[in-house]
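Sharing a structure with you now.
A single protein chain has been removed from this complex, and every other one stays in its place.
Order as written gives the chain letters A and B; numbering starts at 1 within each chain.
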Amino acid sequence: MTRINSAAELEELRQGILSKKDPDKPSIAICAGLSCLGLGNGTIISAFKEEINKQSLESKIDIVTTGCHGFCEKGPIVVINPEEICYLEVKPEDVPEIISQTVIEKKVIDRLVYTDPNSGEKATHMAEIPFYKNQMRVLLGNNSKINPKCIDDYLMIGGYSALAKALFEMSPVQVLEEVKIANLRGRGGGGFPAGRKWETTRNAPNEEKYVIVNAHEGEPGAYMDRALFQANPHSVLEGLIIGAYAIGSHQGFIYTRHDTPELRKNLDIALAQAEEYGLLGENILGSGFNFKVEVHFDVGIFVSGESSALMRSIEGKAPEPKPKYIRTSVNGIWDRPSNLNNVETWANVPQIISKGSEWYNSIGTDRSKGTKLISLSGHVCNSTIVEVPMGTSLKEIVYDFGGGIPNGKRLKAIHLGGPMGGTIPESLIDNPLDFDVLAKLGASMGAGDILVMDEGTCLVELARYFIDFLSGESCGKCVPCREGIRQMQNILTNMTKGKGREGDIELMEELAEVMGAAALCSLGRSVQNPLLSMLRYFRDEFEAHVKEKRCPAHSCKEAAIEGV
Amino acid sequence: MSEIILQIDGKEVTASEGMTVLEAAQQAGITIPTLCHHEKLDPYGGCRFCTVEAEVRGWTNFVAACLYPVANNLVVKTRSEKLNRIRKMILELLLAHAPDAFDLQDLAKEYGAKKDRFEKEASFCIHCGLCVRYCAEVKKKNAITFVDKGKTREISFIPEIASKECWSCKECFPLCPTEALQAAYVLVQALAFPSLESTPAE
Partner (left out) sequence: MNNDRINGIFNKYQGQAGSLIRVMMEIQEEEHWLSREILVKISEKLEVPLSRVLRIATYYKSFSVTPKGRHEIQICTGTACHIRGAQSVLDTVQDLIGIKPGETDLDQKFSLETVNCQGSCTCGPMIKIDQVTQSRLSSAQIADLLKKYD
């Protein structure tokens, strides 16, 4: 690889890659996302390699292992290009047939394509499957086209042209303004306007400033950040470099989980390749702008996703939060101005810069713009990642993309935002995906994780589960959070065992008030939100546990609880 | 240092930049109750007993006075019904650990906090961190530290250091607000049974 020294050279390189690529050469894209890995795609990949070897087709067919294609429930997923024929639930036995029939003879194997469960209609191409057709895959769309370990693939689809545009056609302030006008809001949970945060860090007096990717993804049930980052690391990196340019930072940090080896590998390769091309380091693309990136790891605690805790962890200290009286955008890592954004937030930036804020503003609702990645899990037919425009109704997400509730059961409620989010009953799922609407309902967008619950789910049990989770994932420094969680855990555990006492619900409400106001960081100030939302919509269920020792969902099995 | 004028409980108070609300209040003779604060140590913000209402540009926030920096036009309330509820609850949560601590008992009377609101917890420690912070900040020995996190966070002596430093010092013992002299107890444990703390035989 040779260094790229100007925007023109970048274009030249891109054209070179495109011209070398034979558009008719068959290639097999195999999803190596985390779910497909779990569903055994390793054997599929080796089966393809073996078969190609056996037929001596190495030079005629490419195998590309890509990141997550979504639609994980139907994995392992294999896409045959250039025709974009999409096969679902592929087994090693299918491989020889796929090679001889589809790749060579160009015939579609009927049994492997998508069949609509209702109409029985088949869909051969990815773009025709309703699951994909109805999404708006701005950030995920390229996942099945690129090998995340190959920067040339990213360049081929136009990668780093937004960076070139920013560096050579726009001033840092213009970039900042564009992001502000686009109304990009943070995807990590808070929904804070990214442009305004950037501006604070840009204007902070210290010369040394930092930009950070929050790829901690600690919410149980949220897995879109890992899927996106692993499948298309350069899209996030490009956003980060553009942001650094706008903010005036020359040092970036990526904070991610240590327990996802595939992601770590892809990330290391992406950084090394970007550096070799001169997209990172000194004098990027010959523009005179310098920027380096360091990777840091979370080694397993939820609270380290919180901004001040995360920054202390990068400093090599125990990630204990600092109170928000001094903002991290001004006083962050080593007390220097530090701008933190979520993976998905950063990935939106190149899109905004290349397509413009006007385009971005045309997607979404009044105050929530763009698309949102959603990870669906729980009692839903497709546990999957989807990308939909903001404003899509929750109902569409659960039924059209999620495929509804399995086993003929009825939907009871959905929970958004994990242990700091909230539950919404079935009766309200016509509401749109929108930061402010969800907040009014007592839920929150969170990271975009939606947990679907059927009628057999007990909310007292779910509340207990979240508190249980948090009891080991907070730092334990301040009294309201540490002791509040401890007592709530006792109370909720008792309730699920039929030992709830009169007054317990009110006591938890008192605790919630104190935690919400007096805890040190937003973990302790938000952990009571799930409980409060459940009490708002399902109070009778809690009362049944306390007063009648009864679990209306027939879920709590302890002897003292009556199933009825 | 520039002068800052703020309001605490309706009274105009003058402070200098960099001061906390707690310091400004003390200077003006207004008492804000604290548990984990100590003059010789950096502000910590762990007990949240010093929580006050701070109004900035029409927004009321609940903040820890021991950490919150003074600012011009800040309006602080140190007493309100909600603040009383917060302090009462904090006391009740801590009394579950240290029901007989004198400091807590006095405050419990003032705020009407009940001892038995929650069941007695096994550990006496209320995590004020005075011993840990004193050893690190004043003595600079780091012989005692917090270990673990969340609900299971505890204080622990480090035998390698404690066996050399602690017997001749013991200055952290009287800092402990609980009747159990928690630090003394944990120290004896650590030194008497170092095997519990250190590596099991390989």
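To be clear about the criterion, a residue touches a chain if its C-beta (ideal position, glycine included) is under 8 Å from a C-beta of that chain, and two chains touch if they have at least 3 such contacts.
As the structure is a computational prediction, the values presented were derived from the model and not from experiment.
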item: Option touching the unshown chain, where A:Pro337, A:Gly378, A:Gly498 or A:Pro552 are the choices; value: A:Gly378
item: Listed residues A:Ile80, A:Val236, A:Leu438 or A:Met453, member touching the removed chain; value: A:Met453
item: Which residue of A:Glu51, A:Glu219 or A:Glu541 touches the chain not shown here; value: A:Glu219
item: Residues from chain A at the interface with the omitted partner, ascending; value: 34-35, 37-39, 72-73, 75, 217-223, 226-227, 258-261, 296-302, 313-319, 375, 377-379, 383-384, 415, 418, 449, 451, 453, 457, 465, 469, 472-473, 475
item: Interface residues of chain B (partner: the chain not displayed); value: 136, 142-149, 156, 158, 160-161, 198-200, 202
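Assume only the chains that are shown with their structure count from here on.
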item: Computed distance of Cα centres, chain B from chain A, in Å; value: 38
item: Chain B residues touching chain A - in the complex, by the definition given at the top; value: 45-49, 51, 62-64, 67-69, 82, 85-86, 89-90, 93-94, 96, 117-119, 121, 126-127, 146, 148-153
item: Interface residues, chain A side, partner chain B - complex; value: 301, 303, 323, 325-326, 470-480, 482-487, 489-490, 507, 510-511, 513-514, 517-520
